[in-house]
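Sharing a structure below in structure tokens format, with a few things to ask.
Omission of a single protein chain aside, the complex is shown with its protein chains in their original locations.
A and B are the chain letters, set down in written order, and residue numbers restart from 1 in every chain.
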Amino acid sequence: MAASDDGRIVSPPTDAATPPALEVIGIEKWFGTVHANSNVSVRVAPGTIHGVIGENGAGKSTLMSVVYGYYQADSGEIRVNGEAINIKSPQHAISHGIGMVHQHFMLVDTFTVLENIVLGAENGRLLAPSLATARDELERLERDYNLEVDPEAIVGALPVGVQQRVEILKALYRGADILILDEPTGVLTPQEVDHLFRILAALREQGKTIILITHKLREIMALTDEVTVMRGGEVITQVKTAETTREDLAAMMVGRTVLLRVAKGDAHPGEALLEVESLSVVDRTGITRVKDVSFSMRAGEILGIAGVAGNGQSELLEALAGIFPIQSGHIRIKGEEISSRTAEASRKLRAAGVAHVPEDRQRMGLVTSFEANESGILGYHRNEKYNGRVLMDYRATIADVGRQMEEYDVRPPLPRLRTGAFSGGNQQKIVLGREMDRDPDILLVGQPTRGVDIGAIEFIHRRLVEMRDHGKAVLLVSVELDEIMSLSDRILVMFNGEIVGEVVANQANEQTLGLMMAGERQPKRTAANS
Amino acid sequence: MSDAITFIVLMFDAMLRVSTPLILAAFAGMFAERSGLVDIGLEGKMLGAAFAAATIALVTDSAWLGLVAGLSVSIGLAMIHAFACVTHNGNQVVSGMALNIMVAGLGPVLAFNWFNQGSQTPMINEAARFRPIHFPFADRLADIPVIGEVYSEIISGHNIIVYLAIGMVPLAAWFIYRTRFGLRLRAVGENPEAVDTAGISVSGMRYRAMLVCGILCGIAGTYLSIAMNTFFVRDMTAGMGYLALAALIFGKWKPLPTLLACFLFAFSQALEARLQGVDIPGVGIVPVQVIQALPYVLTVLLLAGFVGKAIPPRASGIPYVKEK
Partner (left out) sequence: MKGLGAPIEAPRWVTHLLVPAINLALALIMSGLLILALGEDPFQAISILAYGAFGYPEAIGYTLYYTTNFIFTGLAVAMAFHCYLFNIGGEGQAYLGGLGAGLIALAIGHWPAPIVIIIAIMAAALFGGIWGFIPGWLQAKRGSHIVITTIMFNFIAAILMTYLMVEILIEPGQQAAESRDFESGAFLPRIHDILALIGIDAGHSALNLSFVLAILCSVGFWFFVWRTRWGYEIRTVGQNESAGIYGGILPSRAIIVAMCISGALAGLVGVNEILGVHHRLLLEFTAGYGFVGIAVALMGRNHPFGIFFAALLFGALYQGGNDLAFDMPSIRREMVVVIQGLVILFSGALENMFRPRIEALFVRRAQAATAAE
């Protein structure tokens, strides 16, 4: 395996005469009225790692689902090793050596690792012989590819990184030569990501072909040999990774040059508006998700909470927003303690000037079947502004939400349109408009730009900085390190429910943050080394 | 003392007979639920099967042909439910209710149209019923205290369907936990997407689960009209399908606990017949309605979690639609 000049791992150049391991030609796919894939053609050379990059909704997942046989293309051709094939089902795809590792794992939590691997690849009607065969094969695979897993472990209890290994083993057990990984690093720490990359490199060394779907430029540059850029359901270009740059790829992804950082002035923080003292939060299954966390947030600053998803940030955010019960500790808003009885807490917080943009807008922040105006008053529906003594004032609601939509650039600004009919970015703007329009003193924000197109991201980031410049306090929870580093004035890192480090933003870099996100505590500053 | 034992023995005997359709229906529901389908329509399938079995048994004088008829109807209804819920992602509760109501109406309509005896079918001959199977030496052993009574009354002397129902437990357990079909069935109920991407048809599994459900309900319904009774009458299932569902929940979707739950319910029903008008010391005469209501009240208490918590298969009741 050769190393290029800047240390990236690359594979040797392929023979021009060997056919591509995988080639798709002119793929078209519609979902109802949505044109998910439009005349898509890609060539993947054998024994390489090929990246497919694009934003949310660019069509890359759809394309791979077609290749994997989960969906059938409306038209177009697929060739494996030069031979044209009509892939009718996932089973058909795997018989041609195409295996998929999904973003959301396709595992049965109540089964053991062995049962999961064997599901669908059993030999015979009785279970026992299938399990025996699988156990033997599993040992061999673990040795060859360095993928250690306990066959009898219950999958639901395994850490995420190990679950992913089970997914990869599933594909290998079925004889996959072409492995497709869809956004594999979303839930991994930087260290787990490195481990995954080493596994992928080992696979490539053994002659496997790997297709990596991602929206992260860093991964493309570090690992792939070639990259295909998709946008709006079409292929924009296919290039050798060595011959392009991050900026070029980002530009092709969005169709215009993108500011990867938000321009902002210095922060001028004032008094402490939010104080959290020894907060502990326990979830419904009894697991402590937030352990004894203490911090404070001041007016006029953006406090970022970094961390890999699942380390307690979500529970912390929801506890602060009054919708997750607190087990112990105190939350004080402008000096006043907030009780933990959920519905009351949530209402009191809103009355005290705290607004909350939830992490998952569709699951929590909106009701997709309601008209936009009804979603636009969620949480504030009892306000005098929208209510008479018995009946609600529909006209006032429409007027107010319509105004919000204009101010926050929601397209189209139609309050009577069904919420679900808006695109992801516009839905997010509806939520933001609703929360920020109250002129809250404290804004709690989770994943503000998840699933949002680049244009809307800029808008949202600008509004958040504006709030901070007007003396408000903004708590930003995000798994996108770029976003945290770009927007925050101070950064707290959460790992395993605890705050393991605090960094001033302009002194933060991805390495130290990444280490903290993986659990390395920030060394305590003593008089000796400060 | 021996009176008490005889009483208990007779009670158990009655309990076995009454619990048979309940067990079959509960296991029918188990297969459906394990695959992720909610089936409120156990009632309708049993009723439909009861009607078909009684009708065909009457016309052909054969219990076995009656069974075939009952099976056909029940499987047909199960397939409609699968068609609505699996192929068309319909609401599963609504589909079950619809079929129950249709059958509840259809039974009397057809019975009246064909036999003109109100909403019931004419009685069938003894020849067309499933007859009790007597184990060897049952008569001679009957007089031995305790063991003899148990052998001759409880163990021997039931018709074949009763034994089948009891045999259901090991059969179902084996099927669900030790076969490929069972593994896939459980997987479909927990994570249908995982099954789909493994190349197994989710619809296929669910249809097959409904097939098994239809077969078991068919046997249950047939038993009701031509084994336990001698005719079909409207509403003869009297909520048994819902009780079976409750027993299934009580049994946490597992074979042995479900069987025991069925026994419990059947026991209380058998008790109702025995305790009518009986003066219990210290309590007086218990109104028959109290005992009648007992299974239903028990079910409510059970569902209220006063008897433990039950976690259903994760995908239960959610139609499987491919996500984008």
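In this section, a contact is a pair of C-beta atoms (placed from the backbone, for glycine too) under 8 Å apart; a residue touches a chain by one contact, two chains touch by 3 or more.
Note that this is a predicted model, so its numbers are computed, not measured.
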{"item": "Hidden-chain contact residue, picked from the options B:99, B:124, B:176 or B:194", "value": "B:99"}
{"item": "Residue touching the undisplayed chain, where the options are A:135, A:215 or A:347", "value": "A:347"}
{"item": "Hidden-chain contact residue, picked from the options B:228, B:246 or B:315", "value": "B:246"}
{"item": "Residue numbers in subunit B that touch the chain omitted from display", "value": "40, 80-81, 84-85, 88-95, 97-110, 112-113, 119, 234, 239, 242, 245-246, 249, 287, 289, 292-293, 296-297, 299-300, 303-305"}
{"item": "Interface residues of subunit A (partner: the chain not displayed)", "value": "32-36, 57, 232-233, 321-323, 342-343, 346-347, 350, 356, 358, 360, 363-370, 374, 378-379, 381-382, 387, 390-392, 394, 411-412, 414, 417-418, 421-423"}
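Going forward, only the chains that are shown with their structure count from here on.
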{"item": "Touch list for subunit A against partner subunit B, complex", "value": "31, 36, 61-62, 68, 70-71, 89-92, 94, 100, 102, 104-111, 115-116, 118-122, 124-128, 130, 170"}
{"item": "Interface residues, subunit B side, partner subunit A - complex", "value": "177-184, 186-187, 190-191, 193-200, 314, 322, 324"}
